[in-house]
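For reference, the structure I am asking about is given below.
As you look at this complex, bear in mind that one protein chain is not there, while each of the others sits in place.
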Amino acid sequence: MLKRVKLLLASAACALVIGQPAFAADEPIKIAGIYDLSKVYTFISPQIAQGATDYINLINSKGGVEGHPVVYTVGDHGNEPQRGIEGYEKFKREGYVLFDFLSSPVSRAVLPRAMKDGNPMLQTFVGRADAVDGDVFNWIFPMAPTYWGQAANIVKFIEDQAGGDAKGKKVAFLYLDYAFGQEPIPILKALAEKKGFDLQLFPYPLPGTDQASAWTGIRRYKPDWVVHWSFAGLHVIASKQMKRNKIPMSKFISVNWINEVDLKNIGHERAKGLKRSEPVVAGREPVIIQEILNELYAKGKGSGDVDNVGATYYNTGVAIYAIALEGMRNAIKSGASFPLTPAAVKAGMESIQGFDVHGLMPPVNLSSSNHGGDGKTRISEWDGEKWVPLTDWFVAESDLVWQEVKKHSAEYVKSGK
Amino acid sequence: MGFDWIFAGELAINGALSGLMYSLIGLGIVLIYKSSAVPNLAQGALAMLGAYIVLAFFDGAGIPMWAAIPLGMVVMFGVGTGIERFTLRRMAGQPIVMILMLTLGLDIFFHAVTLTLWGGTNRSLSYGIPDDAVEVAGMLIDFTYLAGGIIALILVAFFTYFFKTRKGIVLRAISDDPVASWSVGISVENGVGLSWAMSAVVAAVTGVVFGAIQGVDYTLALLLLKGIAVAVLGGLDSVLGAVVAGVLLGVLEGMASGFLDPLVGGGSKDLVVAGAIILTIIVRPHGLFGREDIERV
Partner (left out) sequence: MFYRQAGVHHSNYKTDSALFPIPFDKWSIYTMLALGIFAPAIFGSFALTSYLLPWMIWAGAALSLNLLIGWAGQFHFGYAAVMSIGGYTAIHATLAGIPFEIALILAGLMSMVVGVIFGAAAMRVKGLYLALATLAMQFVVDWVLTHVPAIGGGASATLQAPDMTLLGFKITSEVGYYYVAFGWLLLVTLFLLNMRRTGFGRALVAVREKDYAASILGVNSFYFKSVAFAVSSFMGGVSGAILVFCFYHAVTPEQFTVNVSIQLLAMVIVGGLGSIIGSYFGAAFILLLPGALNTLVAYVSELLGLQIGIETLAHLPNLFYGILIIGFLLYEPLGLAKVYDNIRKYLMVWPFGYSKR
């Protein structure tokens, strides 16, 4: 309870504008982060927003982006497309140049508008996977590996673990049975055929709390690896089922959505050996996280519970907005006039090269045709106390992934926008 | 390859156990419907609230789990009584649709209260059942499921007995004809209040049982749909019906995801449940054990 009160006291109120009086003269850069803070995505949005707020506060306290303060407005859309659209329409009229919804249904509903109006929209890890195709989705910026890419990288890891040949290995793909979980299936199937490993699918239905029968199937399948496409508490349920079905944690590879809270709920000791694909470094070691701790939290200026700092979702929030602000910086450096136009922001984002926020993530390279970056991830393992990287940043089967991207974006073009 | 009996057996047993747990939430709905003919759409949110209250006693106040659960049940008894006293009683005599809507409002309200007080992050809850399983003839049976199923059976047995006691007969009289009960001196208000309180207590138990399996977060409130399906399938005024329907749905779901999912690419549970619902309605329009109403023109 105490912690909760502390969070309340310490956090800046939502929807309040973060800005410093010092730059009253300068034109601010306005970013709208409208999230699902109250319904389905509650396990992630508050932490992403906390990370984003802290990073932006840090930048503002150092004089803003090239002297311009950043205004970051957080709102709630409750995972309802209608309210997301309302927020988009409102902020678009108030001169906001970047929009973030962090919800698949809302992103999909706003996408046609962002495309038509020409407003940059962030879409990291949510919404359409083919949006990395910058030639088609000019205004949409995932800025992160697709789930297809993550799946391909996981397969590469499995292959390397087997000494470079995955032939005959048994891979169980366990997933939450809706668009997010189903997404990697075509890539996995294609790779299974190409590499000769055995793939079996184990779906479980929404809301994902009933996994018993899927795990019964997995136990009898006796897989070498269990790849899990799910999030938050569902990992905890899976871990219990693994214990019952006597499947060792070391065979478990998760998509990036597994957080420190989940590990705590699984039990730190019991989670030992759990592996995941990660696009962003977790923990407090990265320079930027240290800086946030020293500059903000040590001075009581943090925007939330200090325990969250360094957690996976928190760092993901920092990373997303670090890339976004880097795009703004590029735009200003290249001489864009103020206030920034959406087009200038787009151009700035597309010229991000080799940006890694001092090692928080693999270097990000974006271009006008590639809005997703190189697709690099790494596999790391929980050793009971922290995440230990097992591989360096790598990318595999890029061609296959882009083939899938192009296939879908071509369908989008065909549907006549 | 012949039919895999062991596989089917395990799916059936675990399905039946989770079905028994579904019947817990169905039982909560039946209890209220039996006395006041109100289908309570807030039952899921009440289960969620119950689990969070138990956690508040356990985590927040540091009370051991064996004491936190009864305390939570006591608080929920109060909550249930309060709901009836301050909302339902004032709606007596209004169209049933409006009362249905009221319970939906209660659902939104309790959902929001819980999340406002405790936040949306998933929390774990355990009432001392290990996360282990016992293997019987090649079939793996989860302890938490087993415990949940047993708890459900105990509650059902209790309520079956309860409706044979004096107080239970009073409640049955109310459900039969509130006005007639009134005229022979039964306090309809207290009776309905009691049924809400009991249902809220059942909700607390439901929350704990499911919380131990899936953790405590908003997903507990989503159990409502399962509960409604179970309650209506069994017949809205039948305690026994809730159990039978729960087990039936559970077994069907388990079998479907084991045998049908590989064929249709997943999600066949929902299809099978939908099919079972429609079939039951066609064959037995008042649920498996529901009483057929005689309508007067």
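Order of writing sets the chain letters: A and B. Residues in each chain are counted from 1.
We take it that contacts are C-beta pairs under 8 Å (C-beta built on N, C-alpha and C of every residue); 3 or more make two chains touch, one makes a residue touch a chain.
What you are looking at is a predicted structure, and each value in this text was computed from that prediction instead of being measured.
*Asks:* Just one of A:Gly63, A:Gly95, A:Pro186 or A:Pro363 touches the chain that is missing; which is it?
*Replies:* Counting the whole complex, the residue in contact with the absent chain is A:Pro186.
*Asks:* Quick one: say which of B:Leu11, B:Ala229 or B:Val244 touches the chain that got left out.
*Replies:* Final answer for the missing-chain contact: B:Ala229.
*Asks:* For the full complex, which residue in A:Ile29, A:Leu98, A:Leu111 or A:Met143 touches the chain that was left out?
*Replies:* A:Leu111
*Asks:* Hey, which chain B residues sit against the chain that's not shown?
*Replies:* Chain B touches the missing chain through residues 39, 87, 90-91, 94-98, 100-102, 104-113, 115-116, 119-120, 225, 228-229, 232-233, 236, 264-267, 270-271, 273-275, 277-278, 281-282, 285-287, 295, 297.
*Asks:* List the residues of chain A that touch the chain left out of this view.
*Replies:* On the side of chain A, residues 7-16, 37-38, 42, 46, 49-50, 74-76, 78-83, 85-86, 89-90, 93, 104-105, 108-109, 111-113, 116, 128-130, 177-179, 182-183, 185-186, 304, 404, 408, 411-412, 415-417 touch the unshown chain.
In this text, only the chains that are shown with their structure count from here on.
*Asks:* For chain A and chain B, what's the span in angstrom between their mean Cα positions?
*Replies:* From the centre of chain A to the centre of chain B is 36 Å.
*Asks:* Using the touch definition up top, name the residues of chain B that touch chain A in the complex.
*Replies:* Residues 7, 10-11, 14-15, 18, 60, 112, 115, 118-124, 131-133, 140, 142, 144-145, 210, 213-215, 217-219, 222, 253-254, 257-258, 261-262, 265-267, 269-270.
*Asks:* What does chain A use to touch chain B in their complex?
*Replies:* Within the complex, chain A contacts chain B at residues 1, 4, 38-40, 42-43, 46, 177, 182, 201-205, 207-210, 212-214, 216-217, 219-220, 232-233, 236-237, 240, 243-245, 261-262, 265.
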